[in-house]
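The structure that follows is given in the form of structure tokens.
Apart from one protein chain that is not included, each protein chain of the complex appears where it belongs.
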Amino acid sequence: MSLAELICPAGTPAALRTAVDAGADAVYCGFQDATNARNFPGLNFTPQELEEAVAYAHAKGAKVLLALNTYPPAGKVDLWRHAADTGARIGVDAFIVADMGVADYIARTHPQMRLHLSVQAAASSPEAIRYYCENFGVKRVVLPRILTIPEIRQIRKEIPCEIETFIFGNHGLMVEGRCSLTNYLTGQSTNLDGVCSPASDVEYVRDADGSMSSKLAGFTIDRFGPDEKAGYPTICKGRYQVAHRPDGYYAFEEPISLNLARLLPELIDAGVHAFKIEGRQRSKSYVRSVVSAFRNAVDDIRAGREADIGNLVALTEGQKQTQGAFATKKWR
Amino acid sequence: MTKLTLGPIAYHWSADQRRDFYARVADEAPVDEVYLGEVICSKRAPFQEADLPSIIERLERAGKKVILSSLAEVMLKRERKATEDLSEMESPEIEINNAAGLYARGTRPHRIGPFMNAYNEATIRWMASKGATHVCLPTELPAPSIAVAARMARDLGLGVEVQVFGRASLAVSARCYHARSHGRTKDNCQFVCEEDPDGMPLRTRDEQPILRINGIQTQSEGYLILLQELPQLVADGVSHLRLMPQAVDMVAVAEVYRAVLDQSMSTEAAEARLRQVCADTPFSNGFYHGQAGYRRIAQASLA
Partner (left out) sequence: MQLMVSPTQTSNRPRPPGQAVVARLACLAVQPILARVVRRVAQEHPALFARLGPYQGADFLIDPIELPFALHLRPDPQNLSFRAVPRSMLPDATAIIRGRFLLLLELVDAEQDGDAAFFSRDLEITGDTEAVVRLRNALDDMDGSIAQEAADMFGPPGRAILSRLRRNYQEVEGATAS
């Protein structure tokens, strides 16, 4: 049986301490700049905050993984190199990378550092994963959320590294690291700037009939009736019209949360080493409740007990949830 | 001498349409290189494979260099097999769009496709050290970065390519959005994407055109058009300019770009001509200018 480490999000030092206290085996976080894919306003760590956070986590036996998982645009590679140097100096336990140039730099300059391949690298086949393992010494791959459990089991047999899968949180629809939707509408890039549907371009507009439009850079991403729950205008969660769907429909995906609570035993059995909880942009209270619930569930499964997944299902109560691609190919 | 290339057809055009299209390209289009092969959806590939050898032969006979492009998404067994098979080819040249292809190809020569995220000089240097001979830069890369990347690529002896015409690829997914819009799944799609030879237009709920769906791919509503930017691209060392096939008169499009490169047509006249060819489709060049991709930055504001 694999270890089933619990990998938890930390958008702020307080969230990191919360995650560690709630039983995270490792937390992942990033600096306050474009070097990570959650470069959101008011979020993330200064080098000094990271240093203190690493000390806190290590004192309690938890690891800290630093996300350097965006793609440097030509001419700005030094920002990523400096971030890696800083992370190495502070003593984080691993880097999560996507760009080959960044991976190559770390492999040459900090050969002692452990490398994880970010979901942003979109490595979804054994060959792609082996490419990163053999060239950069990658020790773990974070799999895209597009594979079924039998497919994950098969991949596990064909790769020389550990597997980490997302089990909870925001459900990405596009192949990560291959999406320029935000840049197309706002001029800020997900791959290059670490930005997705930035708050600075978000606007909620109440229409005359009491309905509400959520807009991104002036484009109506969705419109909600007077009693309908409004959502954040993420492009791939919006409602649009096509000729044969004139009333509007979720062209890509509904606003929905991934929850694999029921699949944990199967995932462990398939050889998944680590479970990742999404949500560096979410609050401490989210981190506290999700991490502790999954901590209990994983401990139960490891001890051979039936896990009480009631709590986990309740975490997304009121919000739609899905097992996404993991349970059935029909998702595609 | 800057080369004009024709990118791979992103859409599910029928076998007949493809044959006719490439016959005309061979006879009339002033492009130097043509990329063939299915990049978007592995389910479509069988429809084209039978004709591929004759199309290659036809284009090469007309003096065009042919390059075969690999799939952007590789997950299923058939996709892995297709990628591996392509990587075994000695000729024509191949363009790789997924790390699975890089793995299979090893250090044998290959081109790097636009889906490979070759955003910077460090990555380009790495790829060159592994046998890359040519790199197509990602569409969202802004001008200053194109300049730095192109310089590095040229210093290493690589060809450098930038898309200058056609819808920008904005995202790919494991899920088919064409099938979804018709209440089907990818496995049961019945190739409904064939109905939209220039992509399926998505409009916002207040009727504004915004994106195009092409199977698992999401594209820009506007055609990305770099015309007034061509002299700078050439000066920066970009050696190849890519035209993406759209459902318009692509021979006319190629002629316009050739004429601008030959300095026998002004960019104003070129734009006016493209306007005629492309009907009402909006033009955009925001990515190049570091702004929202859909934007159109007018020539006057660049001065």
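Each chain gets a letter, A and B, in the order it is written, and its residues are counted from 1.
To be clear about the criterion, a residue touches a chain if its C-beta (ideal position, glycine included) is under 8 Å from a C-beta of that chain, and two chains touch if they have at least 3 such contacts.
All of these numbers come straight from a predicted model, not from anything done at the bench.
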{"item": "Among the chains presented, those that the missing one touches", "value": "A"}
{"item": "Absent-chain contact - pick from A:153, A:282, A:302 or A:329", "value": "A:282"}
{"item": "Positions on chain A contacted by the hidden chain, ascending", "value": "11-15, 17, 40-43, 46, 49, 198-200, 202-204, 206, 212, 214, 227, 229-232, 281-286, 289, 318-319"}
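Here is the rule we go by: only the chains that are shown with their structure count from here on.
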{"item": "Distance from chain B to chain A - Cα centre to Cα centre, in angstrom", "value": "29"}
{"item": "Contact set on chain A toward chain B in their complex", "value": "71-77, 98-102, 104-105, 121, 123-128, 130-132, 134-135, 144, 146-147, 151, 173-175, 177-181, 183-187, 189, 191-192, 213, 217, 219-223, 236, 238-245, 248-249, 251-253, 325, 329-332"}
{"item": "Complex contacts: residues of chain B adjacent to chain A", "value": "72-75, 79-80, 83-84, 98-100, 102-104, 115, 117, 119-127, 130, 138-142, 144-149, 152, 168-177, 180-182, 185-187, 200-208, 210-211, 213, 218, 220, 286-287, 290-295"}
